[in-house]
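Worksheet: one structure, shown below.
Only a single protein chain was left out; the remaining protein chains are all shown in position.
For chain A:
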Amino acid sequence: MIASSQIKNKNIQMEIEIISFGQIAEFIEHQKIDISGITDTETFKQYIENQFPALKGMKYKLALNKNIVQENTAIKNPATIAIMPPFSGG
């Protein structure tokens, strides 16, 4: 009974999986967040920069469900957001 009610809850909440690369992965671990207030990529950006202020001064690009985010995009449940910095090494 408990298990099924948890599953129901999960379905109601907004679940976002966060993946990050390079330097950013050093301070943003692979994680899932349950935040119902985040409905688009712009609010996600504000949320994640508040949670991890180090991100504010960095160049990075977001990808929502493996597509690069070029403008504010609605986030539908469930979603995966990748945070990617530029690499230059050779």
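Here, a contact is a pair of C-beta atoms (placed from the backbone, for glycine too) under 8 Å apart; a residue touches a chain by one contact, two chains touch by 3 or more; residues count from 1.
To be clear about the criterion, contacts and distances are computed from a predicted model.
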Absent chain [UniProt protein name; select from "Ribose transport system permease protein", "Molybdopterin-synthase adenylyltransferase", "ABC transporter ATP-binding protein" or "Methionine biosynthesis protein MetW"]: "Molybdopterin-synthase adenylyltransferase"
Among A:14, A:33 or A:58, residue touching the chain not depicted: A:58
For chain A, residues in touch with the removed chain: 19, 21-23, 54, 57-59, 61, 63, 66-68, 70-71, 82, 84-90
